[in-house]
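To start, I am sharing the structure in question, which I have written as structure tokens.
All protein chains but one are shown in place.
Just so it is clear, A and B label the chains in written order, and each chain counts residues from 1 on its own.
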Amino acid sequence: MPRELWKGNEAIAESAVRAGLGAYFGYPITPQTEILEYLSRRMPELGRAFVQAESELGAINMVYGAACTGARVMSSSSSPGVSLMMEGLSYIAGTEIPAVLVNVMRGGPGLGNIAPAQSDYNQAVRGGGHGDYPRIVLAPASVQEAIDLMALSFDLAEKYRMIAMMILDGSVGQMMEPAEMPALQEPHRREFDWATNGAMNRERRILSSIYLDPHDEEKTNLRLLKNWKNVQANEVRYKEYFLDDAKYVIVGFGTAGRVALSAVREARALGIKVGLLRPITVSPFPYEALDQLTGQVEAFLVTEMNMGQMLDDVLLTVRGRVPVEFYGRPGGVVPFHDEILDEIHRLASGPLAVSTDPRDSWLARMYSNLKVTAQ
Amino acid sequence: MQKEIIIAGFGGQGVLFGGQVLAYAAMDNGLDVTWIPSYGPEMRGGTANCTVVIADHEIGSPLVKNPPLAIALNLPSFDKYEETLAPGGTLIVNQSMVDRAPKRTDIHVIMVPCNEIAEEIGDRKLLNMVAVGALLTALPEIKVEDVEKALEGHLPARHKHLLPKNYEALKRGFEQAQREWDKVPAEFSEQ
Partner (left out) sequence: MTTENLVYERPEAFTEMPTHYCPGCTHGVAHRLVAEVLDEMGIVDKTIGVAPVGCAVFAYNYFATDFVEAPHGRAPAMATGVKRVLPDRVVFTYQGDGDLASIGMGEIVHAAARGENITVIFINNANYGMTGGQMAPTTLPGMKTSSSQSGRDVETQGYPIKVSEMLSTLEGVGYCVRRSLHDPKNIRLAKKAIRAAFETQVRGLGFSMVELLSTCPTNWGITPVNSLKFVEEHMVPAYPLGDYKVSDAVKQIKI
């Protein structure tokens, strides 16, 4: 296929169609409404199911129902809408069926704004819904990556009978980049041995998340964790930039990661040995890669478009062995690479100390830079 | 190589399409490129802008604080980007919509009466193509012919009859800007 200029949101929609999406259920919300609008046209054209639901709550439970049949099914939304979906996600996780959800994140909490943000990392990665359940979370940083990860989301969701969520910020959704689309696949109708598609000539099946006997629920929980251990062992993905001789390493996902790449390039040109680790799966998180780097580097800098959420995963891995510093722009502000370059200079001019919470000194710097006025 | 370009103006001045045309041309030249529009409340105020980054490597940030290249199609954009342009950068200004001379002396400001030129060609809407043509005088990575090919390859079929006028707009913008460059003192243009 030739490279074409694709807008992030439309690329996500089309790549889901190409991956054999059988049904889409959604509700309009900026900055991802183009996904719904695109599919409102494209799905019926191919004779596939599309419903604009009455709400995100409706949409995710339509996903739940369709997923029970073994179809490839997804929804997409943005932060406030995803919050409404948490009930359905928990049920889907508890029922151990595959489903795909895209969250084009915006500034929050509450109604917030529609600007690009990464503030739903914890909600996505740590669960969000009630109960103890793992989920796969992929974080594309470019349009091509979003296309590739869309297909992967379906494959992983089905392989592990798990929710696969793609989180990106509004800027990737609105951005155009050259990208290549995979070939069009017919909707998947795999013969899963769990799908409730009518008990024609077989034992009937029941899909449910209810385990009244706590011992059964306990077993289910343990099975979820065992399954998750497989995911952790086999599905970690990340991208490395300039790490071979790096003394300082930036860790950032999605847009924050790619903005950091610009800063890293400039710092390298100035002779500063800095590299970048950009997690592509933020769940499972690349703990091992980070652990290995901890032996090599003098300090880490975590950059995010939030107040430090992935930061906790980095701290958990580094465990005080070297300093971890933080630079975030929350609320829908996208950092310019100059800001991260300044941070690199700060790291390189040392000395740095290990602190219990790197957010403390970051907050002080934010106030003093007058990027935020204290109230 | 990496170059960042911001195109800004009122909604309806073809800001976003102007950027897309550059992005197509860069892509067809085998370069990496990003195009990102301003979206949301900013657009309600009636201004629009987009940032195009072209590079021969994987592009990091799709946004830039101090662009080396910008097109300002109206006065508010002239005010804004004259201030933030990187030193030594080039700002193409739609002279038809501004009533003041540039203030900074460490950047190149190329004034092009885009509206008038577009009207002479017979389609006011082409002012964005005039400006893009002018920009190409400062962007050697993309030639006028590259943009022509991009238009031919990517303009929706129902607009194909407009191609000749688009070509003319590009060419006229390029030539007008070139004449402006010729007025720039040699020692300054070598900076």
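Structural remarks
Following the convention adopted for this analysis, contacts are C-beta pairs under 8 Å (C-beta built on N, C-alpha and C of every residue); 3 or more make two chains touch, one makes a residue touch a chain.
Everything numeric here is computed off the predicted structure, so don't read it as measured data.
The chain not shown here makes contact, within the complete complex, with A. When the missing chain is restored to the complex, the residue among A:52, A:294 or A:355 that touches it is A:52.
In the full complex, subunit A touches the hidden chain at residues 27-30, 33, 36-37, 40-41, 44, 50-52, 54-57, 80, 110-111.
As a convention for this text, only the chains that are shown with their structure count from here on.
By the touch criterion given at the top, residues 3, 5, 30-31, 113-115, 170-171, 174-178, 255, 258-265, 334, 336-338 of subunit A touch subunit B in their complex. Per the touch definition, subunit B reaches subunit A in the complex via residues 20, 23-24, 27, 32-37, 39-41, 57-66, 154.
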